[in-house]
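Working notes, structure below.
The other protein chains are all here in position, but one chain of the complex has been omitted.
Labels run A and B following the written order; every chain starts at residue 1.
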Amino acid sequence: MSWIQDIASPQQRRWEDFYRNRWQYDKIVRSTHGVNCTGGCSWNVYVKNGIVTWEMQALDYPDFDKDIPPYEPRGCQRGISYSWYLYSPIRVKYPYIRGAMADLWRAARKSHADPVEAWAAVVENAEGRAKYQQARGKGGLRRTSWDEALEIIAASMLYTARKHGPDRVAGFSPIPAMSYLSYGGGSRLLQLFGGVNLSFYDWYSDLPPASPEVWGEQTDVQESADWYHAKYIVSMGANLNMTRTPDVHFVAEARYQGAKFTVLAPDFSQVAKYADWWIPINPGQDGAFWMAANHVILKEYFVDRQVPYFIDYLKKYTDSPFLVVLNRKGDGYEAGRLLRASTIERYRAVENCDWRFLVFDGKSNSPRMPGGSVGARWAKQDSGKWNLEMKDAGDGAELDPLLSFIDSKDTIAQVEFTDFESLKVVKRGVPVKYVETTGGNVAVTTAFDLLVARFGVSRGLPGDYPAGYDVAATYTPAWQERLTGISADTVVKFAREFAGTAEKTNGKCTIIIGAGINHWYHNNLIYRSAMTALMLTGSVGVNGGGLAHYVGQEKLAAVAPWSTIAFASDWVAPPRLQNAPSYYYVHTDQWRYEGPFTNYQRLLGENPLASGHTMDMQARAVRLGWLPFYPQFNKNPFALVEQARKAGAGSDEEVVNWVVAQLKERKLRFAVEDPDAPENWPRMWIIWRGNALMSSAKGHEYFLKHFLGTHSNVNAEEVAKGAAQDVLWQDNAPRGKIDLMVDINFRMDTSALYSDIILPTATWYEKDDLNSTDLHTYIHPLSKAVTPCWEAKPDWDIFKAIAGKISELAPAHFPNPAKEVVAAPLQHDSIDEIAQPEVKDWARGECEPIPGKTMPHLRVVERDYVNLYKRFISFGPLARQNGIGAHGARWPIQDFYDEMLKFAPVQQWNGGRYPSLEEAQQAANVILYLAPETNGDAAYRAFEEEEHRVGLPLKDLAENTRGIRYTFADLQAQPRRLLTSPCWSANINDGRTYSPFCLNTERLIPWRTLTGRQQFYLDHQVYLAFAENLPVYKPNPHPSVYGDFITTKPDARSIMLNYLTPHGKWHIHSTYYDNEIMLTLSRGMEPFWINEEDAGAIGVKDNDWVEIYNDHGVMVTRAVISARIPKGACIVYHSPERTISVPKSPLKGDRRAGGHNSLTRVRLKPVLMAGGYGQFTYAFNYWGPTGINRDTHILVRKLEGQPVW
Amino acid sequence: MHGAHKSRIRVIIASIVLVVLALSAAGRGRTIAWASGGEDRGETLFVEKCKACHTVGAGRTIGPDLKGVGARRGESWLVRFITAPDRMVAQGDPVAKQLVQEYGMVMPSLGVSEEEAKALLAYIAAQSSGSAPASAPTASPISSPTTAATASGDMARGRDLFSGKTRLKGGGPACMSCHNVSGVGIWGGGTVGKDLTKAYAAFGESGIVSLLKNAPFPMMKEIYSVKQLGDGEVADVTAFLKEASSTPATSSQGAALFFIISVVGALLVIGAFQLLWRGRLSGVRRPLVKGGSR
Partner (left out) sequence: MDVRAQLSMVFHLDKCIGCHTCSIACKNLWTSREGAEYMWWNNVETKPGTGYPTLWEDQGKYKGGWEVKGKALRPKIGRRPGLLTNIFFNPFLPTMDDYYEPWTYKYEHLYTAPAADDQPTARPVSKVSGRFLDLEAGPNWDDDLGGSSVYARNDINLDELSAAEREALFRLERMVFFYIPRICNHCLNPGCVGVCPSGAIYKRAEDGIVLVSQEKCRGWRFCVSGCPYKKPYYNWKTGKSEKCILCYPRVETGQAPACFHSCVGRIRYMGILLYDADRIQEVAKVPEADLVNAQRDIILDPCDAAVVAGARRNGIVDAWISAAQKAPVYKFVKKWGIALPLHSEFRTLPMLFYVPPLLPVLASTENGCYDLGKSDFFGTIDNVRAPLKYMARLFSGGNVEIVKQALRKLWAVRAYKQARSAGNLTEGRAQAIMGEARCAPEEAEEIFRLTALPRFEDRFVLPPYHREEVIALTTETLMQKGQTGFGYTRLPKRGP
């Protein structure tokens, strides 16, 4: 007891005030972190002495059900270290300009009074231009004034618009949901100007293409609290502790609620620690595992025994009973397209009958046409029948579709299926019925019957069916053993537990999935294999069930009013929105370094839709309106209109016709067809809120080489000459396409380091903004805890200032509003979905070029640069006129608009009055006032509109919340829970957790797909050509054919490993990576994780320096040796910066080594460019190929000698 | 709860703890006790601050017996003296100066607030007037300082204890760490504390015993309140100090000699430490990395 000291004397304890004095503050402000992490955490920022001293998690999320764990506290190790940045030495405090450019500019400015002319002098001097391009990234930064920086940017924009066209100005900023208006400021400026917004979700390879394929939805996922309802949770390619840090507790809590948690991960990852089962599957083989699991599920729950819940679910909510035409092929058949109503006499007169699909009704014993298909969706006369009732859309008769013809077949057809591993064809018997069509008798079967055959589940039909689980044939448990390294018994047990749980709980099975899957070349197939299991077990559209794909904070809850403001459609439409993967693949010339894609994606037979070079598919996709591409033409779009006028075109329509004729005659070309010609280069690149140059820039070194024109470590060979048919080959690859690179940043990241101009932006504690995520259902603010430090400004204000400068300089160059032509692809959630029943190429004479039908839309729009600033700060009249909407829903807002003119701040100019958007907070309040998610009356109205199309009652969903209105000040007081909205697919009333597609299953609103149901079967002709119409396993491209080692060869000191770059623990992408606290808690840099045995083989010890390399570049870092890393693979966590602790590489001539993306080159999967058809129509960040990188291999060796700095 | 089998010291400490705990255990509890009036509080303060040198009615020890002190001096004078005795002396208060003469030392400044001083006086007054003969709070089992006997004290053992040759059982540092006494060791003792050569003469036996058992001085208190001297040790050290008081003080040692001795001594000590603790700064991590075992 002798340790009990000083008990009585408070005198002696007065020193305790020492620590009490530290726990003091002047105020607390609610903000969050505008970072792409999906966290969406509410933080209390503590201010003392006028500076931010620390942050702590807010705890006041409104609780919505006491039987569900609460959300508090949210916020992770990275978020809580953020305040370091505000006053750190890496903070961008002032505007900077590269010295080489400053010298040229200042000299030019002396001799040119007009800044636009001065800029012309700078960039038209080839030598000077090359000089500052080559200086990019190599020091020599100088502090400049805001005025000078803004003047250069505005001059460059106007010069570019005048000389090349505004579509040569591109901006890149990711994930608006993390700070709505910081994104929106930049995009609004660009779209008012006519510039291009580059997508991010697909480029980051966060977009799961399987989601649009199967569900017609970009991504719609459970909020994390919904995991708690699950009874079986599988995590694959996702490392919840790392990436879902504030949410992972729901898994732990679900486990105590009785759920089983199974983790598929090649390494003993952080989340494996949590699992009941850890399944160390070979990297990238998750698809094989699930294919075999599906085999077991189909056999044991559908063939051997039928589970009523599953059968009922499949019939109601999936395309499995829909009829597929079987086409003769040799002595057998192959699966063809869905049977259309137009081919049946009974339905030939129905509106959009080409786009309505048939089931075989067991009651009437005939093919019948249920409602809900895409044809019903876009019907004008025959409207109000777009729902999932199993009734004939013609006469309303109740239907009972046959799921299978096994018991009522007319015959058995031997259908061909390809085994892509052995590249052999198997033939399997499928039950068939003959249907009388206008084209004669055709053999049809159900999608379900094809599925059973595809998975090789024998029902006693003749054909190449495996005899049992232990026969290694597609797709048995034994078959997957060699691929996955997991025993057949384990797969069988897993499948039984999974489906068994779903059977007992009506679908409470959740798969949490992420980048570890989504970054493989065949990610869509791996996803589909897992989604198949979910759909077979009725686990989609129920609380506690579904595919929880979380990669990217994509859920911008208040999407309808936000997109109106952000893409300036309150003033002008359509916007120029570009899928970044295509853009970067083409413009950074990565396409020049690969041959035909069939080199590494092997297909059987010859099919014009599935062969050639990826560039050919890319060019076709642009030509046919499947994908956007900017710059759009090899001519300035302003000049084009003038030229048309000169040629006699009067009206806008005539201008468009003239342009079409020019294209048809090949006098006008799409820029994508000759991307390396100088007139087709992009000229300006503005980056904000992201690290475009390293973090997710697959092929980083190619960016440096071709896009920026500075030094790179590429030593790959160009091999595309002659391989690409539809694009012109320029023998000399361009070096330095970009005239001006601007980065808006609060920290000196890799992108800032390489930019010509760096503008200091306010941090997340220095501005007002909105934030939402898909991981929870709250919306909350970023708020200004302190004034933007030093010379920083909020993004909204920076773009406003650029707009002001443009308007100031414009009168000399664009004194009057000017017209230009905008090309835009066929749009998802519009009638464009039924534009192209078949793939026909007008350029090959297969059809006529018709804008918006067989080719992109062509629209004439007016740009008013003199009033650009005034438009920027005013909520324009088109919103009032056209209403707002999203995801296919649309409703009028005239009265709301007029109310705002009464109570909200307004702008008045040129005789008009508009709600003010001058301040970010004003814009936030406009959004909150108009969004159904934050204004109950708007939700009511939106559901009312939706009722007209669906033909079923819906507005009751908003009845009880009709009076709710949130303002920005409300959100600052407390995070608010969103309201149920037709823009989203869950019912979150009465404390229900968000689980997607519950409105579809409960309210019978169709999925936005061809059949209106979840699609097992994809009958786009391109999918048929690639044999991806059904779920299928395709092997990952092997390094020997993938092209990472053409000039670089292994030697005795090196070892070749599969290069995995999962999300890391000490950063969110590259943000926080340079944060001293994060670096201290890790190894002071992003290290190279390697297995003990592999390291031993090349004599590398823990913490040794290593060189990691292939044809694309090199990285130099230190090794971490760990038993938890599987042999044959290595990990460099995404994503390091080349600004922190990177030595030079002896292998590359002692040049500074790069980062993780120095070792990648992007390949685009061509099938994902298919478009113009149902859910395969373009929407920004919704459709298109993704920037995959997971199949990359590298060589690694010990660094020779000491690192050189 | 005071089992007879437990050592006396443990009982003492436990009791202090109990008293104090009862007064102040948990947040609110402690403050109620404090707030309950001057007497309780005065008692605690007395135990804490005064008891080492003073009694109330049990006679003079190191300082005067305080019985009836309120009658002898005015309250305002007493409060001023208790809160800042050194200042009183420095300001030349005649009574204070006289006390210094009489008791051979200035009463240490114990950081007593005015309010506390009043509480103390209230307690002393109550004790003085009451019939209770107790010289200390009843709950305190500290034995009366006068009962300590030095008869059994061994001067030689006392010297060894003082110089640190024999370790103190309670684990406290040897007296010599801070104090000097003429003729102890060749180096003499520390100069942090007073030279104790004349201490016995100044305080007398009961005073020394009380000091050793219940040091009022802040530093000693800090060290020895948890590292108590045993009764035997007290007796021995007292015996040694008694002996020492008859020899002259050591302040006459030559400065030059002291310097030389210091330098040589320092070198020796450094050398010895190098030898003794040569492994001190060898970490464990590097050998681990080099593949050696721990």
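Operating definition for what follows: contacts are C-beta pairs under 8 Å (C-beta built on N, C-alpha and C of every residue); 3 or more make two chains touch, one makes a residue touch a chain.
Just so you know, these numbers come straight off a predicted model, no measurement behind them.
Peer 1: Among A:349, A:1046 or A:1123, which one touches the chain that has been omitted from the display?
Peer 2: A:1123
Peer 1: For the full complex, which residue in A:29, A:687 or A:748 touches the chain that was left out?
Peer 2: Residue touching the chain left out of view: A:748.
Peer 1: Touch as defined at the start, partner being the missing chain; which of A:481, A:739 or A:1107 qualifies?
Peer 2: Spelled out, the listed residue whose C-beta touches the missing chain is A:481.
Peer 1: With the full complex in mind, choose from A:97, A:116, A:248 or A:942 the residue touching the hidden chain.
Peer 2: Answering carefully, the residue with contact to the hidden chain is A:248.
Peer 1: Per the definition of touch given earlier, which of A:86, A:100, A:649 or A:687 contacts the omitted chain?
Peer 2: A:100
Peer 1: If you put the missing chain back, which residues of subunit B would it touch?
Peer 2: That gives, for subunit B, the contact residues 1, 18, 20-35, 113, 167-168, 170-173, 177, 222-223, 225-227, 273, 276-277, 279-286, 288-289, 291, 293-294.
As a working rule, only the chains that are shown with their structure count from here on.
Peer 1: In angstrom, rounded to a whole number, how far apart do the mean CA points of subunit A and subunit B lie?
Peer 2: It comes to 76 Å between the two C-alpha centres.
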